[in-house]
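Down below is the structure, laid out as structure tokens.
Excluded from the complex is one protein chain; the other protein chains are retained at their positions.
Here is chain A:
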């Protein structure tokens, strides 16, 4: 139920058995079925979700009802609308399950209490946010300075495991292409091999 969560936690900040037990009491185990929402736009995001099993995505919907995916989360990853979680403002993203999933949720109150009482949780949070910031910088750089083909190649090289589990139109959305453009790029790449 929490195996992967603590495996990842221990990679970043090693915990004693006692600390692990203390943290476990703050965690909420949650199963989500495919296509169910963890969060819908307009609600306040009350959780940070860690994926033990399955796959989720976060996306916004524009005025033409087009879904724009900003993040995927597979096993070992964390997903949330962090702005809404931290400020209490309504979420601008939807988060739903792409597969039947098992999650470990950390509520706002649990998060704040652990930050106050468990120094290693604060370190873990800092490392997570630093990692997310670096990933976001890299993603912005790719989007503003790479060609469509480079963006796709970059995605496949960085996240080969996501490419195998997620439909092509979602990958197109994530890298800011139309499905038709992505299809052309894929055709070109496969004929060039």
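The rule is simple: a residue touches a chain if its C-beta (ideal position, glycine included) is under 8 Å from a C-beta of that chain, and two chains touch if they have at least 3 such contacts; residues count from 1.
FYI, contacts and distances are computed from a predicted model.
For the chain that is left out, the UniProt protein name among "Protein kinase domain-containing protein", "Glycosyltransferase family 4 protein", "Reduced coenzyme F420:NADP oxidoreductase" or "PhnE/PtxC family ABC transporter permease" is "Reduced coenzyme F420:NADP oxidoreductase".
Among A:30, A:169 or A:186, only A:30 touches the chain that is left out of the view.
Within the whole complex, the absent chain has one touching residue among A:56, A:69, A:110 or A:166, and that is A:110. Counting the whole complex, the residues of chain A in touch with the unshown chain are 1, 24-33, 36-43, 105, 107, 109-110.
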